[in-house]
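Heads up, one of the protein chains got dropped from this complex, but the rest are sitting where they should.
On to subunit A.
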């Protein structure tokens, strides 16, 4: 990654910025957040609305982790090392929300 960077402070060519993918991700995140707002004010609260919000949050998380944090471009074993443990988080969330509804 940094291997092409010349050592020392001598005059060197600095390549032009290549930021197309970054700005594309930015617009996707911005538009998804805007749509979430529209849904929050036009749709009555329901299980379907909660499901839509959760789905859109996961899509946003995918773009932040995949593009901004570059995980999409890492080796497969690193991707799985991060993703598999988070499955337990989802399990705990579902289990405790279900339990919470039976507390009182």
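We adopt the following convention: contacts are C-beta pairs under 8 Å (C-beta built on N, C-alpha and C of every residue); 3 or more make two chains touch, one makes a residue touch a chain; residues count from 1.
Keep this in mind: contacts and distances are computed from a predicted model.
Student: Assuming one chain is omitted from the figure, identify its UniProt name from "Branched-chain amino acid ABC transporter permease", "Cytochrome c oxidase subunit 3", "Phosphoribosylformylglycinamidine synthase subunit PurQ" or "Aspartyl/glutamyl-tRNA(Asn/Gln) amidotransferase subunit C".
Tutor: Options "Branched-chain amino acid ABC transporter permease", "Cytochrome c oxidase subunit 3", "Phosphoribosylformylglycinamidine synthase subunit PurQ" or "Aspartyl/glutamyl-tRNA(Asn/Gln) amidotransferase subunit C" considered; the missing chain's recorded name is "Cytochrome c oxidase subunit 3".
Student: In the complete complex, the non-displayed chain touches which residues of subunit A?
Tutor: Interface with the chain not displayed, on the subunit A side: 1-3, 5-7, 9, 12, 14-15, 17-19, 22-23, 25-26, 29-30, 33, 36-37, 40-41, 44-45, 50, 53-54, 56-57, 60-61, 64-65, 67-70, 74-75, 77-78, 81-82, 85-86, 89, 92-93, 96-101, 103-104.
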